[in-house]
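Following this message is one structure expressed as structure tokens.
Shown here: the complex without one of its protein chains, the others still in place.
In order of appearance the chains are A, B and C, and numbering begins at 1 in each one.
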Amino acid sequence: MAGRTWLQHATPITFGLKCAGWLDGTLRARARLRDAVADASVLQFGGASGTLAALGADGEAVTTALAARLGLRTPDMPWHVERDRLAQVGAALGIACGTLGKIARDLSLLAQTEVGEARDRDEEGVGGSSTMPHKRNPVRAAVALTAATRAPGLVATLLAAMVQEHERGLGGWQAEWTTLPELLGLTSGAARTMAELLEHLVVDAHAMRARLIESDGYMLAESVATALAPSVGRDEAHRLVEEVCRAAIDGRQPLAYALLHDARVTHALPPQAIAQALDPAAYLGTTATFIRNVLARYDASVTLA
Amino acid sequence: MAGRTWLQHATPITFGLKCAGWLDGTLRARARLRDAVADASVLQFGGASGTLAALGADGEAVTTALAARLGLRTPDMPWHVERDRLAQVGAALGIACGTLGKIARDLSLLAQTEVGEARDRDEEGVGGSSTMPHKRNPVRAAVALTAATRAPGLVATLLAAMVQEHERGLGGWQAEWTTLPELLGLTSGAARTMAELLEHLVVDAHAMRARLIESDGYMLAESVATALAPSVGRDEAHRLVEEVCRAAIDGRQPLAYALLHDARVTHALPPQAIAQALDPAAYLGTTATFIRNVLARYDASVTLA
Amino acid sequence: MAGRTWLQHATPITFGLKCAGWLDGTLRARARLRDAVADASVLQFGGASGTLAALGADGEAVTTALAARLGLRTPDMPWHVERDRLAQVGAALGIACGTLGKIARDLSLLAQTEVGEARDRDEEGVGGSSTMPHKRNPVRAAVALTAATRAPGLVATLLAAMVQEHERGLGGWQAEWTTLPELLGLTSGAARTMAELLEHLVVDAHAMRARLIESDGYMLAESVATALAPSVGRDEAHRLVEEVCRAAIDGRQPLAYALLHDARVTHALPPQAIAQALDPAAYLGTTATFIRNVLARYDASVTLA
Partner (left out) sequence: MAGRTWLQHATPITFGLKCAGWLDGTLRARARLRDAVADASVLQFGGASGTLAALGADGEAVTTALAARLGLRTPDMPWHVERDRLAQVGAALGIACGTLGKIARDLSLLAQTEVGEARDRDEEGVGGSSTMPHKRNPVRAAVALTAATRAPGLVATLLAAMVQEHERGLGGWQAEWTTLPELLGLTSGAARTMAELLEHLVVDAHAMRARLIESDGYMLAESVATALAPSVGRDEAHRLVEEVCRAAIDGRQPLAYALLHDARVTHALPPQAIAQALDPAAYLGTTATFIRNVLARYDASVTLA
């Protein structure tokens, strides 16, 4: 290993917990979008200026019949210049793009050659470079990241368009016409592409384990401090472990080695306790419960759907 | 009157219907914001990387106790990098700003000196011009319009910030820190200022009536076409009235005069029917029901609150 | 006149000055866009990763030849992930949309039936309402206002897309593909439509003059205060005129009448000085110079083009 420095890695998590986080956000994004669409499924029917005057006394009856035929709810009054429900649909689409973009960002980071913990499947003709025979581009992640890059500006347009004049917006209304369909297309494209990517995701458990080994125990420094805390106090434990880390990093030692050679540590923790504290599989806390919770919600959503 | 041209006015509506539209949007904006805040009132507690590993077996119990003490819901799992619920709060704030901005835009148009149908109350020291002794600026409407101008970009920031890396966003997370509070401040300022403006709004019914009279009946052209339709067919009625309008505008005649002198019209409609068709108070359609519907929802919301 | 209130009108300006302001902004918008396009007309040619390695020693020569053939400048180095010049083009387009939108907003306000000072020409089949025979919609202004509503979000997308990864952006690069062409289309459509609108604009000088008369002199209150200032001091003049305005507004008097009946005013200003101060044509200050300046710049730009 070429030197040893402070890590950017936090304490280790399982890949399952990461996936549970993606699922957690995606379930909410889907539910939010369904709610927003249901909420916006309201008939807009008001005639020239929202009074239905041309229908005389029949306005209410025609409204009810028309809504029924279109499968839409009847509004309390026409909403031609109150565009909040469409803006809400746009926002729900934008948030869905953000949620999918976060998954794509994570996957693009995991797929980096230096990391290699997960990647899109190799497929003839997908993502090949036109000039570099050895290269595959993460094109599916790019679709979702493009959507996440474009959606915020489009949602901003829908919000800006809400300030419409009197009974007919000038410019604001027309600005919705292309913007909402674009948001729908982006979200739908991102969702479908991420579904394809995730369904066939190549997960490299070996690389994940290798990462833990290469980290020489440093990712578990908090675990050691936690183990030391009952004996020396929480603050002192943190300070002590940071000091050991610093010296060990300078001396290019694995953390286990440095801990076992520091009397202040070994005075408080026997070797097997140090080994136990450095075992990533033993430092997962509430992970299993978290995953179970999210999967239960997913199962319920599938049953409902 | 200086000439007569095609109008931009649609068929007339009552000021009550306009207010009902504002209320309709505002009631939804308030409900949406409450829902979003309730939905986002979820504890975020995950330790270093979302596993609560430092709490050993106590993660779930501590989570439950902490959520109870803070009056927040317990999440299925930590959500440090799934920011959709905060983005949803931001979107609800942005939509509320749009709804308030629409009211402010309408009021600024109504308050134009040439229109003068509604305006903020005169108040010593509010909106006075520093150089023009005769002038009052619509400063309260400006507050809401400023909020509606700024909110879309801030919501876009929150959406862009959702694409966070792994278990800790770099830049995205920090971008929320000032943006969400700014959105809260803008919405709160716009809501309070519009409440003040509307509570003391000076409504000039005389000016509204004068507008109808000055329009020489043209605003009711659709009403005449509707009255003619049973006799001559809908398309022909529209064509005929447009032709009469065109000639009358060129000849600078009130619409009533032109209609009463067109044999095709008088053949189908007796004078009293023409007069009836030109009465704005008789061409309000479903207006009363619409207003009643929205007021009923408002009443229910007040009872609930 | 139905009552008299504080005005929202500032001191009067000529329609020529308003047009000069539009031209002033438009000339800058056009120049800025030309500069940005010229600045961005730089060859991007770098091979797989920006080194032109596959060309061996010929990279520079091929670059030069290719740029010459395409009529582009040779860059100092490939710029595949430095997108600032494209973002600058996008910003120049967005600013142009804002400038055109401001003209359209002004025109839509001037075209209001209650104002009627300027409007798009009447044209068979343009802007007619499908249900209201008497109505014409300002469709050309709507095109520019739509562009001005949509452009800010699209420019934001281009800026957000700048943060590209290493030698190939993932998502950021692809987000430009549709966004820049949309901005080009919006700007081009807004420019062409506003050109059509302005070329045939119907300007109603009679209505403009009528507005001045209807204002009963109040728009010139600053002028009176300015005339009084040498005698009573600037602050006292402002206070005094505001007091006279207040009483005259309450008493529904023209300002001239109120001034001529206030001894403090007549003590300082003889009647003909009051009349002079209330003449809008005599209170135009530097207007003619401003218009001349802008027209000179326009003339120069035409000669150059």
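Definition applied: a contact is a pair of C-beta atoms (placed from the backbone, for glycine too) under 8 Å apart; a residue touches a chain by one contact, two chains touch by 3 or more.
Everything numeric in this text was worked out from a predicted model, so none of it was measured.
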Touch assignment to the omitted chain, from C:38, C:54 or C:184, lands on C:54
May I ask which residue of B:23, B:141 or B:194 touches the chain that does not appear here? B:141
Identified contact with the non-displayed chain, of B:21, B:78 or B:153: B:153
Tell me which residue among A:58, A:242 or A:279 touches the hidden chain in the full complex. A:242
List every residue of chain B that touches the chain not included in the displayed model. 47-48, 54, 101, 104, 108, 129, 131-132, 137-138, 141-146, 148-150, 152-157, 160-161, 168, 170-172, 174-175, 178-179, 182
Contact residues on chain A toward the hidden chain run 2-3, 5-11, 109, 111-116, 119, 122, 128-129, 131-138, 152-153, 156, 160, 204, 206-207, 210-211, 215, 218-219, 221-222, 224-225, 238, 241-242, 245, 255
In the full complex, which residues of chain C touch the absent chain? 10-13, 17-18, 20-21, 24-25, 28-29, 32, 47-56, 59-60, 63, 76-79, 81-85, 87-88, 91-92, 94-95, 97-99, 101-102, 104-106, 109, 145, 148-149, 151-153, 155-157, 159-160, 162-168, 222-223, 226, 283-287, 289-291, 293-294, 297
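Following the convention adopted for this analysis, only the chains that are shown with their structure count from here on.
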Centre to centre, by mean C-alpha position, how many angstrom separate chain A and chain C? 41
Taking the mean of the C-alpha atoms as each chain's centre, how many Å separate chain B from chain C? 26
Which residue numbers or ranges of chain C touch two or more of the other chains? 129, 131-132, 137-138, 152-153, 156, 160
